[in-house]
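Below you'll find the structure, written out as structure tokens, and then a few comments.
Shown here: the complex without one of its protein chains, the others still in place.
So, subunit A:
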Amino acid sequence: MADKEEEICFKKETVSKLLCSSFKEDKTRLGTEATLLMREMLKVFVQEAALRSLKQAESEDCSQIEIEHFEKVLPQLLLDF
């Protein structure tokens, strides 16, 4: 049995419910592959937000990542996504 590290990700149902609740029309559905890809996309979004905030904190020589660090990286993050 391979010693595989458990990968942290969003649950499929969470991604599905999140997106479907924002659809404007009742008939709009989310495909299976689309759900899995969106799950990946959200994971990347969170990782980017976290890593960029961390890099910002490091550049300011801070030991803890504070909300100010996240605020500084937020505009570019939203433009990139």
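Following the convention adopted for this analysis, a contact is a pair of C-beta atoms (placed from the backbone, for glycine too) under 8 Å apart; a residue touches a chain by one contact, two chains touch by 3 or more; residues count from 1.
In this text, contacts and distances are computed from a predicted model.
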Omitted chain per UniProt, picking from "Protein transport protein Sec24A", "Centromere protein S", "DNA-directed RNA polymerases I and III subunit RPAC1" or "DNA polymerase delta subunit 3", is "Centromere protein S"
By the contact definition given up top, give the residues of subunit A that touch the hidden chain. 8-11, 14, 17-25, 27-31, 33-34, 36-38, 40-47, 49-51, 53-54, 57-58, 63-67, 69-71, 74, 78-81
